[in-house]
Each structure stands twice: as structure tokens, then as C-alpha cells.
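Here the structure comes first, spelled out in C-alpha cells, and everything after it is commentary.
The other protein chains are all here in position, but one chain of the complex has been omitted.
Then we have chain A:
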Amino acid sequence: MSLAAEAFVSQIAEDQILLSDSASSLAVQTFLRMCGLPVQVSCCANAEYMSPSGKVPFIHVGNQVVSELGPIVQFIKAKGHSLSDGLDDVQRAEMKAYMELVNNMLLTAELYIQWCDDYTATEISRPRYSSPYSWPLNHILAYQKQWEVRRKMNAIGWSGKNLEQVYEDVSQCCQALSQRLGTQPYFFNKQPTELDALVFGHLFTILTTQLTNDELAEKVKSYTNLLSFCHRIEQTYFKEHDRESQSGSSRHSKGSLP
């Protein structure tokens, strides 16, 4: 079955979506654009429950539904499109390792800041997460989600960290990414891979989302090659949709990159 049929990327609605979900969703969109596949984004409030694994985003191709970046990459590969074919075994090992680093550090830090930091949780996360629902469901769902995330943080040992340490971890992660990227256009020289899509998704979302303070964005901005990397990908893959899809994907964003 060819992928001429459009892939629908389903994510949570613009008013409701949070930083971490928005980042994952953007990563998948970028990956599909890099493969040259037509993508349409559709948002619905219950996307989390529609997804087969409980996580957004998921893609809908024909009558198949696949969620999360890892399985989506495999699915697309099975259909004959792959970005990482040119890599040898050692490079593929490195790519997987760096993707885990981003998931481990950046995604976990995003979740921590959204749900474990009381101020952000009260001001931003809980109101946004529960916006489509009426009382009392909005309270119940928001607190349930917060409790789930806190349990997970506890299990992996992040609950003992304070905000400063989390920012420090994000900074180290960005430093590692910056050093790996160096002066190359993409992480594996000339060709973009799923790692580039994932990193772009997270960094762009961090840079353009307004949280209670700007410290997270400042940490990322201090690495100039990462900034220019994000600009480059934005120019190359998103310029035709330009303002429309970008301003649509995060209502509370500051717009495009400074």
C-alpha cells in the first residue's frame, strides 16, 4: 500500500496541548516532511484516548493507526521510506543513543517542569489540560494526570530534584547535542535523520512556548549552533506552510524563532 494517501497526524487541540505533547507532535510532523510525505494535522480533545498506546501523537494512514515516534519510524520504513539507511552500524547505534538521551533528559525535564513544579502546574498545565471539560471532570482529570506524572518521576528518581537541577540537566543535554552537532548542517552530516526531527521538535517547542519564566528557553538559546539548526530546519521544511501551521500549533506561543 503506497503512502500516497495522506497521513493524518492527530494531536490534542491547540488550546489544550502542553509543551511535551506539542514537542513530540512536532517531531513526528518534521520526520514525515523530511521523508517527503504529505501530512495533515488534525486536532481533537480526546486524542490521548484515541491513540493505541495512550500517547500522542499518532498517525492515521488508510486504516492503520500508529503512535509514537519509534513505531512510526519503523512503520514508514516498512513502507519503503527511510532516512537512516545510509548509516552504518556504529552510526545507527549513536543515533539511537542520542534519541534516548533526548527522551531521557529533555522529555522528562519538560514533564517535570509542567507537572511537578507547583507554580507552572497551577498556572498553565492544569487549566490547559482540563479546558475542554466541564466541572467536576476537569479537576479530576487534571489531578489524575498530575498524580500519574509524579509517580513516574518518583520511580525514576527525579522527584528528589529541584528546578535548578532540572535546568542544569537540560543545559548539559543541550551541551552534548551542541557538541555532537558541531558545525555540520545535520547530526549525521548532509542528510537529516529521525534524530534531527526529534531534536528539532523539542528545541523549537521549548524556544517558542511561553512558560511562567524564560529560563528553559534561555538555556537552549545559549547554544548558537542549535539555534541555527532550528532556523535551518524551519526554513527548509516548514516555509510553505509558514505562519499558518506554526501559530496554529501553539496558541500561546511567542511566534516564530527570534
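Heads up, the rule we're going with is that contacts are C-beta pairs under 8 Å (C-beta built on N, C-alpha and C of every residue); 3 or more make two chains touch, one makes a residue touch a chain; residues count from 1.
What we mean here is this: contacts and distances are computed from a predicted model.
A chain of the complex is left out here; the name its UniProt entry carries, from "GPI ethanolamine phosphate transferase 2 isoform X2", "Phosphatidylinositol-glycan biosynthesis class F protein", "Metaxin" or "Elongation factor 2", is "Metaxin".
Screening A:C35, A:I76 or A:M105 against the full complex identifies A:M105 as the residue touching the chain left out.
Which of A:D15, A:E94 or A:E215 touches the hidden chain is settled by the complete complex: it is A:E94. Although one chain is not displayed, chain A still touches it through residues 52-55, 89-90, 92-94, 96-98, 100-101, 103-105, 151-152, 155-157, 172-173, 175-177, 179-180, 182.
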